[in-house]
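Taking it in order: structure first as structure tokens, then the write-up.
For this depiction, one protein chain was excluded, whereas all remaining protein chains were kept in their positions.
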Amino acid sequence: MKKLLTLAVAALMTVSLAGCGSSKAENKLVVGQDKMNGEFIEGFGNNSYDKSIRDLIHGYNPVIVDNDGNIKWETKVTLKGEPAVKNNKDGSKTFTVTLNDGLKWNDGKPVTANDYVMTYLMRASKSWIDANGNPTGYEIEGYDAFSAGKTETFSGVKMIDDHSFSITIAAKNLPYYWEKNFLWSYPLPAHVVAKDVKITSDDKGAKIAKKDQAAIADYVKNTFLKNPTVTCGPYKFEGFKNQQVQLTLNKEYAGNWEGKKPSIEKITVKAIDMDKDVDTLVAGEVDIVAGAIEAEKIDKVKAQGDKFTISSYPRNGYGNMPISCYYGATKDVNVRQALAYIVDTNKIAQAAMGAYGKPCYSDYGAAQKVYIDNKEWVDKNLNTYSFSIANANKALDKSDYKYEKDGKTPFDAKKASKDYLRYNSKGEVLLISHLGSEKNTITDNIKLQLTKNAPQVGIKYEITVKDFETMLNIYYQKQKAEVKYNVYNMASGFNEVPDPEADYHGKYEKVANFNPYGLNDAELNKAIENLKASKDEKEFSENWKAYQKRWNYLLPTIPTYTNDYYDFAASKVKGFKTTPFRDWANSICNFSIE
Amino acid sequence: MLRYTVKRILSLIPVVFIISIMLFGLTKLMPGDPAKLMVQGGRPETYDARVEAARKSLGLDQDVVTQYVKWMGNLAHGDLGVSSTYQTEVKNVVAEPLKNTVFLNFFVLIFSLGISILVGIRSAVKKGSFFDQFWQVFSLIGMSVPTFFVGLCLIFIFAFKLGWLPSFGMPEQGLSTGAYITSWFRHLILPVTTLTVIQLAGTMRYVRNAMLEVLSQDFIRTARSKGLSQKVIVYSHAFRNALIPVVTIVITQIGMLFSGSMITETVFQWNGLGFILLKGLQKRDLWLVVSMNLFYVVIYLISNFIADITYALVDPRVKLD
Partner (left out) sequence: MEKKDNKQKQSIFSSFGRMFKRLFSFGGKKKELNVFEEEEIKSPSKVIFSNFIHNKFTIIGLILFIGIFSFAYIGGMFRQMDPVYQEPILQNIGPGTGYLDFPSELEGKKIVQISSGITFSVALTDDGKVYAWGKDTDGATEVPSNLGTNVVKIAAGDRHVVALTDSGEVIGWGKNDFHQAELTYEAKAQLKSDEKVIDVSASDKYTALVTDKGNVIILGATGANNMDYVPSEIQGRVAAVDANSYNMVLLLKDGTIATMGVSGNEFSDVPKELTDGSIKIVKAKMSYANGIALDDQGKIHVWGANGDNMRDGIPAINEKVVDVSGSRNALFAVGESGKVYAWGNDDLNDISVPSSATNIKQVFSGYFQNYAVDNNNEIHAWGNDGYVLGTDAQGRDYFTRLMHGGRVTLVVGIIAVIIETVLGLLIGMISGFKGGKVDNLLMRFTEIVSSVPFMPLVITLSASLGNDLSTDQKMYLIMIILGVISWPGMARLVRAQILIEREKDFVLAARALGIKEGSIIVRHILPNVMNICIVNMTLSYADKMLMEAALSFLGFGVQEPMPSWGNMLNGAQRAIVIENYWWQWITPAVCVVIAALGVNLVGDALREALDPKENEK
């Protein structure tokens, strides 16, 4: 017995020591992040950790986002000058893109216009949707006919020669403030995914046979999606196994939007337990951990001194409590405002992230340039909805819920309690149902707070907790049978195109998955349309203010807090700097290992 | 014997059949539409077409009965359906985790069995000694401690405080062979220890009791009176007989091990079956969940069946009919 034990201990020591001894001199980076689904092609899934792999392996995108979040043409490496823009008579707009010479796939084959055109056709085809892909190209002329399979020709996409192609945006989608983004695309290698496919192009547009569309979609979904070895980004995909992605330097890569090339030879991206991410970093198991928000985690890394580099930046989004504007009492804007008044957002932020939390009053991200430029205006002109029982009562007195049980006697706010609630003129109690997700500190906080605060203004507040997926389903689907919730709690983020249309425009009032608030307000609709059609930054800024003002009044969502993100890297990673628009994967060319 | 085997196998068929219906129904009861969960983002105008496509690819566009029949039919061909989370066939999803779980449990079985036989025999022979009582107390405590607590304590001590071993996760890829094997073992030590401690508690008591039972029997007394040495009596006479119940319990345990390591896999982020199943449940991954549950059931039934047969084979007193 003792021998066995001794043996076991000895074995343990050897093994653990052997592990410590592995050479660290290698030019290699280990990144820890949450679990990936393994879908490494744009258009599949929505896992943001797959996305960082996509950003590492794909490249030569005609459009980039600069450090301030502006959308720009990538004229340094990918494009030969800015695309030629032609305003057509019918109101559509044609962008002619010319690629630079010498761009190569990581297998040495040249990147041609054919690759881009193939990618456009593939992602707009019916077969792509059938393969569960997320289609793109909706804004391009001729999309409807092509994607419905009525024709094999995509009239808005034309190949001009080996190095240039043109995209025509349909008139109905113009003008658009972020129009450059219509050309955002990571090309796929036609010589791999569409080996024997011939794409022809004439004045009518690019053409691809239906059976070829199906063959490409099938190949991409079943083979290329999980194992995209031929790409043109800074890194080459080597394999995905046991939640670890192996990447090696792509020697053929010509450089990113600043002309920089990566220097780290090997990258391993592995899934780690996000509850223990910082500890994994401190223990030296990974070199980079991104996106920490909890005070404890930040403090822990700070306490390590210069062993780690910290990069922090304002979060481009905010935590919030979306409200159903189409159901029950919260149809009334006054009720929504009253709810905002009884949420002590300071306490929620304090509980969730200590002193790192910051207030947020409307639909903006702290990193957005337009917000930074207009910060003072926001502070002065928007209602902060600071915690106030009195204001909540005032707002409710403006609604129909100002009576006692009989629907006649005016409600006396002073008597408000669990047993003395507000009723409307029909004698219905003011009931707010909240749906939160499990294992969520914010839900826990809201639960605690509103159970206490709501009765003080005569609101009956009920909170149900479901798992996150179920909550999302109900929230987005606006499922008729299951709609019995007024309030949810979530967090939302902005990408480089902060177009609020899909979220708040009245035309999606009844469309599942979009405008989950069921909001349809003429003034807001107009404000959104103006915002989209802004011609320049100045006009955009003005339209943005009008939009925020209306949004802040309508309050489809109660913004609860915003905060800073903290990215950490071991100090051996030099040049570690991330921004709201360029995460570690997008900044990889700036990093090196000492 | 043959008749019994055939009868048992035949009786298993309706059992599997009923369970499959039960599992299918249960999984269907879970709220949330997997097809809709698959479709997120993109243009509002393309949403409906995408949901339709997703539903079709998951085979959810047909009525429930057809779905079930198709699923069962496909199962016969080894086709477990498509996972909505991973957008690929379930068998591709579970291949790697299955290997990992088997690997993990293989070591657990070796260690827990080895130690419990050694300790169990000694405890029984020296009943009431300090050794016996120490392990009795150990096993009682082992039976009273939540698995995840053992795991957490080990992580705390060996990974965070001492820094000897990785706290969780899978071995690193892309290393040289030697380093890779080392990495495997380093990542295995803590989860294997956790599961072994828990398994040990039960198995050890079982071995001890089986030994005690045998030691109290007449033929041992006879052997003693013949003047055979203690060693011969214990290891040759007694243990051989105690082995019968031990073997059966071990086989039954193998059936349970697959599903039993779920919590440990979660604590250590071990990319095993339990871990995948838990994620599948959260993501409403219909075919993944139902196929894996059925897999557990089949493994359990088979191991039970083998245990019965083994029992009959090694113990002539047991008659099967």
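Read from first to last, the chains carry the letters A and B; within each, the first residue is number 1.
Just so it is clear, contacts are C-beta pairs under 8 Å (C-beta built on N, C-alpha and C of every residue); 3 or more make two chains touch, one makes a residue touch a chain.
Fair warning: this is a prediction, and the values are worked out from it, not measured in the lab.
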Self-check item: Contact partner of the left-out chain, one of A:E82, A:D107 or A:D444
Solution: A:D444
Quiz item: Of A:N61, A:S155 or A:N391, which one is in contact with the hidden chain?
Solution: A:N391
Quiz item: For chain A, which residues touch the unseen chain?
Solution: 273, 275-276, 278-279, 294, 296-297, 299-300, 302, 346-347, 349-351, 355-359, 379, 383-391, 414, 438-439, 441, 444-445, 447-449, 451-452, 456, 464-467, 470
Quiz prompt | On chain B, residues whose C-beta touches the chain left out of the figure | solution = 11, 14-15, 18-19, 22-23, 26-27, 29-31, 126, 128-131, 133-134, 136-137, 140-141, 143-149, 152, 155-156, 160, 167, 216, 256, 258-260, 262-263, 266, 274, 277-278, 281, 289, 292-293, 296-297, 300-301, 304
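In this section, only the chains that are shown with their structure count from here on.
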Exercise. Go ahead and note the Å separation of the Cα centroids belonging to chain A and chain B.
Key: 39
Exercise. Can you check the complex and tell me which residues of chain A touch chain B?
Key: 1, 4, 12, 15-16, 18-19, 22, 30, 35, 37-39, 44-46, 129-132, 134-135, 138, 147, 221-222, 225-226, 238-239, 241-244, 246, 266, 268, 270-273, 276, 279-280, 283, 285, 466-470, 472-473, 476-477, 502, 508, 511-514
Quiz item: What residues of chain B sit close enough to touch chain A in their complex?
Solution: 31-33, 36-47, 49-50, 53-54, 56-57, 85-88, 96, 100, 115, 118-119, 122, 159-160, 163-175, 179, 182-183, 185-186, 189, 269, 271, 279, 282-284
